[in-house]
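Chains shown are a subset, placed as in the full complex.
So that you can tell them apart, the chains are marked A and B in the order they are listed, and the count of residues begins at 1 in each.
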Amino acid sequence: MIRVGIFGVTGYAGYELARWLQRHPKASLVWAVSESAAGKRLAEVVPGPLDLTLLAANQVDWQTVDVIFTGLPHGVAAKTVAEARQNGVKAIDLSADLRLDSPAAYTRWYDHTHPHPELLNAPYGLPELNRAALVDVPTIANPGCYPTSVLLGLAPLLEQGWWQTGQTIIINAASGVSGAGRAPKQHLHFVEAHENYSPYNIGHTHRHVGEIEQELNKLANAAVNTIFAPHLLPTQRGILSTIYVPIQPELDLAQIHALYRERYANEPFVNVLDQGQLASLAHVVHTNDCAVGLTLAQPGMLIVTSAIDNLLKGASGQAIQNMNIMFGLPETTGLR
Amino acid sequence: MIRVGIFGVTGYAGYELARWLQRHPKASLVWAVSESAAGKRLAEVVPGPLDLTLLAANQVDWQTVDVIFTGLPHGVAAKTVAEARQNGVKAIDLSADLRLDSPAAYTRWYDHTHPHPELLNAPYGLPELNRAALVDVPTIANPGCYPTSVLLGLAPLLEQGWWQTGQTIIINAASGVSGAGRAPKQHLHFVEAHENYSPYNIGHTHRHVGEIEQELNKLANAAVNTIFAPHLLPTQRGILSTIYVPIQPELDLAQIHALYRERYANEPFVNVLDQGQLASLAHVVHTNDCAVGLTLAQPGMLIVTSAIDNLLKGASGQAIQNMNIMFGLPETTGLR
């Protein structure tokens, strides 16, 4: 039995993680930390079936766990991961703190110096692209939600070299409100977000651009330029990225569809839809799946629709998938 | 042209008021106050078509308006109304500050001493019950949202003496989230309120109980005991009260329906539905109407369903209706 601790369990991703660990036959939640609610029972803070007493960070006993998950703000997360390592405990970080490859990139996108640059060597935990690097490692950088949807939607094409090198890839993305976190804010008020749909940080400014382009560059083995336009959806969860990719003009849809089907043939969590089908939130919410649809808009222009549940494949489900790999379990354990 | 000022224009009721005043052919918004956003343009604070510069309370010129509307927290509202009166300006108060008949009742339900008890002689502005008292007065207490739905749903029955005196009336009510105000709070976060439905302050504790029972007592000319159970609905707006009333057992539905139809025959904003129809939010949202449905559950037990838009008939629409009466205009002016 893998013994697990969670930091930040009252956040949406932390809570989802605790909920799914209940179903995991080989892992067990030993304790959970919430700085803001330490001493309370979880059921007092989040209505629902989970009812353990929350700890403050300085109350945890590192000897009782094998791995921690950190659902903490960037900057804070790295310090907790560092402490886990000092105590010989593995860590899967759901924040952005381990994702970028260099301290400079981190500073550019997160506006402060990385507190533990030595942690940036953690492998990027997108199993479908990077599985071999995740086995038995001490730390894993759990990918961002938007990047997961984009990278799984584009990987086969870029690996194969079928996109038009040098052309801009336009990513029009939309996320449910849980992606914006649990802290109350004006624009997250029910009355403001309901019956609304609003773009934010569009262009090349959202923090996930750094992560997306870093990983796309590796897939393409070239510099990939993106435009990234996220929108806030009036849903609790789910991400859909509608991606406009300039491709080699001679490619037809059947070829591309075959490429995706083959690339993901053995991936339990990637669902390449039939030709003619488009990915939607309904395909994926409350699952760890990524659904991918392919549309040839005109010769040379492919539209990829890629959907995930931002709290599962975009956060906690993927974190459990990474834990399974890290500890040598079958990858789907506890994720159905 | 009636010259209007609004205090608290960035709240949901204040904004709705400003929006409908745009449509009013005989009234014009001169200035609007928002303490928290003074100096900004309204369109910067609330996305939408209204674009005037917001004032602080101490910047207003009282000479330029004939009447103010106060969409302010209780306690604060009374002070603003008092200032208006000192400046010879009429006031329609959307808070609870003018609604209760005695300082003692106010203290009981609002936990502090009334700052201006002399203002408690303002008439209760529910035109369908109290029209004559509203003409040409200096101040009007605009009713609460829940009380409006309950009082219009029960008035014919209680006036006629057809309820079972001494028996408890059970009011199961539900309101859209705008009823809880615009300040961000955890339980109003989109993710918490969406796909949720939750009771709060049920029993005999919600502040509107004092107002409801005060006015029911007048209608019945007797002490009316209620149980009041409000619930938060995952909608932006709308209130439905489902009211269980013990009545004289010999009454049949046709008699009761005829009574309601007759009582409200000349009321432009009360829609007594056909027999067999039930009131719903869809009947009333974005209108100043109250829809009333009548169901005889069994002999001696009537179920009244009474629906309003909490921001219109439950707040700003009713306030404009009151302004129309106060200034001698046809009551429906600007309210279609």
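Assorted remarks:
In this text, contacts are C-beta pairs under 8 Å (C-beta built on N, C-alpha and C of every residue); 3 or more make two chains touch, one makes a residue touch a chain.
What you are looking at is a predicted structure, and each value in this text was computed from that prediction instead of being measured.
Sequence-identical chains in the complete complex of this entry number 4, based on the file rather than the 2 shown.
Methods note: only the chains that are shown with their structure count from here on.
By the touch criterion given at the top, residues 12, 176-178, 182, 184-186, 188-195, 234-236 of chain A touch chain B in their complex.
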